[in-house]
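Removed from the display is one protein chain of the complex; every other protein chain stays in position.
A, B and C label the chains in the order they appear, each numbered from 1.
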Amino acid sequence: MTTLTLGKALNQGLRRALADDDRVVLLGEDIGTLGGVFRVTDGLKAEFGEHRVVDTPLSEAGIVGTAVGLAYRGFRPVVEIQFDGFIYPGFDQIVAQVAKLHYRSRGAVRMPITIRVPFGGGIGAAEHHSESPEAYFTHTAGLRVVACSNPADAFVMIRQAIASDDPVIFFEPKRRYHVKGEVDEHASLADARPMGVATTVASGRDVTLVTYGALVQTARDAATAAAEEGVSIEVVDLRSLAPVDYATIEASVRRTGRLVVAHEAGQQGGVGAEIAASITERCFDFLEAAPVRVTGHDIPYPPAKLEQHHLPDLDRILDGVDRALGRPNSLSGVEG
Amino acid sequence: MTTLTLGKALNQGLRRALADDDRVVLLGEDIGTLGGVFRVTDGLKAEFGEHRVVDTPLSEAGIVGTAVGLAYRGFRPVVEIQFDGFIYPGFDQIVAQVAKLHYRSRGAVRMPITIRVPFGGGIGAAEHHSESPEAYFTHTAGLRVVACSNPADAFVMIRQAIASDDPVIFFEPKRRYHVKGEVDEHASLADARPMGVATTVASGRDVTLVTYGALVQTARDAATAAAEEGVSIEVVDLRSLAPVDYATIEASVRRTGRLVVAHEAGQQGGVGAEIAASITERCFDFLEAAPVRVTGHDIPYPPAKLEQHHLPDLDRILDGVDRALGRPNSLSGVEG
Amino acid sequence: MTPSDREATGLLTRPDDLVQLLGPTGERHASAEYDPWVADVDDDALVDLHRDMVVVRRLDSEATALQRQGELGLWPPLAGQEAAQIGSATALRADDFAFTSYREHAVAWLRGVRPDELLSVWRGSAASGWNPFEKNMAVPQIIIGAQALHATGWAMGAKWEGTDAAAVAYFGDGATSEGDVNEALVFAASFAAPVVFFCQNNGWAISEPVGLQSHQPLARRADGFGMPGIRVDGNDVLAVLAVTRWALDRARRGEGPAFIEAVTYRMGPHTTADDPKRYRTDDDLAAWRERDPITRLRAHLAARGLDADALDADAKAAADRAAAELRAGLVSIPDPEPMSAFDHVYAEPNSHLDRQRDHYARYLAMFDDAEAAAADAAGTGAAASDPRGGAR
Partner (left out) sequence: MTPSDREATGLLTRPDDLVQLLGPTGERHASAEYDPWVADVDDDALVDLHRDMVVVRRLDSEATALQRQGELGLWPPLAGQEAAQIGSATALRADDFAFTSYREHAVAWLRGVRPDELLSVWRGSAASGWNPFEKNMAVPQIIIGAQALHATGWAMGAKWEGTDAAAVAYFGDGATSEGDVNEALVFAASFAAPVVFFCQNNGWAISEPVGLQSHQPLARRADGFGMPGIRVDGNDVLAVLAVTRWALDRARRGEGPAFIEAVTYRMGPHTTADDPKRYRTDDDLAAWRERDPITRLRAHLAARGLDADALDADAKAAADRAAAELRAGLVSIPDPEPMSAFDHVYAEPNSHLDRQRDHYARYLAMFDDAEAAAADAAGTGAAASDPRGGAR
């Protein structure tokens, strides 16, 4: 076991992927010489050369579109989108090409493209640097969408994503790049938990709390805080947002009867809506209360000094838990 | 009252908007001389001139981006995206500019832009010509999203959208462009039902069936068919997808205790997920069964000869109704 | 730059640097620069080019007819663009890769795409017709301009692998306004990628004349991006062949991308769903009939002393054969199985979609069950088969 930051774990995962398969190429803005604005690709260009770790012109459609061509040629491109809010110029290539080419070619063409996206807020950044665009991609057939939350998963999941023959949108919780954790650098991918499977990171009896990315830690903290009040929260780290590992959530909700889903993205049409709807479909008779969503507001990401009012934090998650439990909460007495 | 096709009703609505306000300009590919590939803008260039009805170069980002500039200058641009599947190259300008500029400028800049999108399948078209991308926009704060389903609404709603100071993504049910209906061309906008309000198009007791666009007619047909079997379906035409008129749906579900939402878009993260989750939150104690979603599959839009297997039709909607009612249905006996 | 420029296709007939080896009446223009690139093109090769053009024009008109008969959902005719497509695709090596739009049926033909493979997508029977790796040609692209980036990426990869294969990106005049095409030029130049951008300027993007996209010959776009731009008479199959070979050869030698504007004309409608009468006059079309690429090569061959009638007869026989194959191919296209709608969304198992597929299979089975039940009951398979009724 080695202690690594989440960012460094990704770096090591990428290094391993580059070493293991010479069809793997990294593409992005500032990922080579600079090593990425978050240094996730630090040292990789020096180690593998400029044809494996490629600084590209400044164009997201260009990066994703040439990655499609490279995939056509048999490469496994790993694309870095510098910040969440800059993925939209590449949206057409992602939605109309990356997601659909396998289908369009009746299985002949594979798109083993990994699109890495540092996502989420909480770092006091300027506009477009704190977004959570994951729901756009979970609604897009043909894509897989995952989010890592800790160094150990980061190290394994990035390699799984690259090894996957399906395109993967890979979300990295940017405000946790610097958080350290234990990583087993020698564990084999074969033994690892598949990236499509969720992890129950805290067991509990009273309510199931589902989240992903940076909020996993907040959810764990909430579980700890709630335990002091005698409320037992089961925390599930989703890891895969498309497909969702419903088996894990369902088993939990059948025991707890209550579900809270938390994410930074807006509520309207967010991942929480899908999970709430799906779990209601699957577990209606087991639910003792409506699933609760604790999310960012349906507003553009606000200026940095307001972000603590936008992002779900421990208090807001506990308020959501209270709602799920029918305990006094912010909406007590509110109709509808 | 005049009898008009839905396409012609839009044409008349646009004509009226152009006549009433000389800040209204139409922009798009082939909308001028040709009158649009669906002829929705037929005759308008001849009538209002090439600076009011503008054939643009072939670039969706260009069209939306220049519309933003025109809005900055005080115009009210109405943009046509030729087909649903071609909106993605303009996605960045829509999501990062159109939706956010009012917020970014702290209310100083208004974006009264209407983006018209013929949407949905069922016309036997080639790839990218039958998509239902509405959920991408309902998940985007700052946008309003509406869909018309009949000529009378089309005529009024397009004018309301243009008159709105907020940007509106305006979905037109392309397979119903040729369907006729009564339109009151002299009714005033002031008296009209606001575009944010849903319409109950058929009253019923047993189940609430919510849909929009082309499926509204299918839902009405389903209600008629079900009535013969003694099942009474209340059909709600959503009209506005963001925001959703929950007052209307909620009132209905409190009576029926059952909800079915139908749309052509894929299920995962579709509009139906949001409505199912929200109605469960608001009406949990009134629900006698989990809300049911009847949707397109989570696949790229399939080739034309398979589209009847993708699109919800009368039978699939009735199967969904059966599910909501706990009657024998396709999933009877299926766990989860 | 008046509004009327925006309405014009006059740009097409501007003489600026148009490379031409065959004049309008088939006369051969010498070119120190480009003659070497077609030095090997003897009578036989010219006859082949002529035959290919006749064949693809026939395939095109047959397909148009099939659409009119309801056998195809849609067809985008190539009529008028035979020389641009046959000339350029003839220049390709087997290991080169073509990334096209939706109108390059002649390119497909030369890449060995079979009639059934060509038609199935337009019939609505399949998402696409052929395996790109069998033909080294991508399946058609409908998103305008997107394939220019794919070609560039492929070319970057081919170069990094150390091969001398090249990619060709086909797109139209309208496509030059899309960001993707311009970004492809940026990437191709930056990486000196072996890719040839082959723009068929056919005067129209549906109803929009090229003057609305550009007031400048499109080939001039290239220089600013750092690559040579060549404007070629797109109805001169020999010139097209020559400039494409030149560009491919450069690319193979590591000298990077080039941009070719083949000036031609779309003689037919944009697609069978289009009515060009709404936006262009017959005069315009008539002028371009004079520049017919097939007539021109035929005149040239006649001038070289070949027997034009024999040529016609040979080409017609080939076209008849191809047309027969096309119709046979059409008939051989199977209707897709309902459940195949779920195939190839993912390359790997997907818990969500697999479950959705099972549900739909179960839904469909209900109808079979209902039919069986009805048949049992009535002693006939033809009875009413409402599965919901049956299931109750």
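Note that contacts are C-beta pairs under 8 Å (C-beta built on N, C-alpha and C of every residue); 3 or more make two chains touch, one makes a residue touch a chain.
What you are looking at is a predicted structure, and each value in this text was computed from that prediction instead of being measured.
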Practice task
Sort through A:62, A:243 or A:257 and give me the one touching the missing partner chain.
Solution key: A:62
Exercise for the section: Touching the absent chain in the whole complex: find that residue among B:105, B:203, B:224 or B:332. Expected result: B:105
Exercise for the section: Determine which one of B:29, B:42 or B:92 touches the chain that has been left out. Expected result: B:92
Problem - Sole contact to the chain not displayed, among B:47, B:165 or B:182 - result: B:165
Practice task
Among C:213, C:244 or C:264, choose the residue that contacts the chain missing from this document, as touch is defined above.
Solution key: C:213
Exercise for the section: Name, in rising order, the residues on chain C that touch the hidden chain in the full complex. Expected result: 1-2, 6, 176-180, 182-183, 186, 189-192, 212-216, 220-226, 229, 255-256
Handout entry: Sites on chain A contacted by the missing partner chain, in the whole complex
Key = 29-30, 33-35, 37, 50, 55-59, 61-62, 85-86, 88-89, 124-128, 267-268, 297-300, 302-306, 309-310, 315-316, 318-319, 322, 327-332, 334
Exercise for the section: Quickly run down the residues of chain B that touch the omitted chain. Expected result: 25, 51, 56-57, 59, 61-62, 64-75, 77, 89, 92-93, 96-97, 102-110, 112, 141-142, 144, 164-166, 196, 242-247
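The criterion applied here is as follows: only the chains that are shown with their structure count from here on.
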Completion exercise
Farthest chain from chain C by C-alpha centroid distance is chain A
Fill in the blank from the handout: By Cα-centroid distance to the whole-protein Cα centroid, the innermost chain is B
Exercise for the section: Please work out the Cα centroid separation of chain A and chain C, and write it as a whole number of Å. Expected result: 40
Fill in the blank from the handout: In whole angstrom, the CA-centroid distance of chain B from chain C equals 34
Fill in the blank from the handout: Residue numbers in chain C touching two or more further chains are 126-127, 143, 179-180, 345, 352-353
Practice task
Find every residue in chain A that makes contact with two or more other chains and list them.
Solution key: 61, 89, 92, 96, 103-104, 141-142, 242, 246
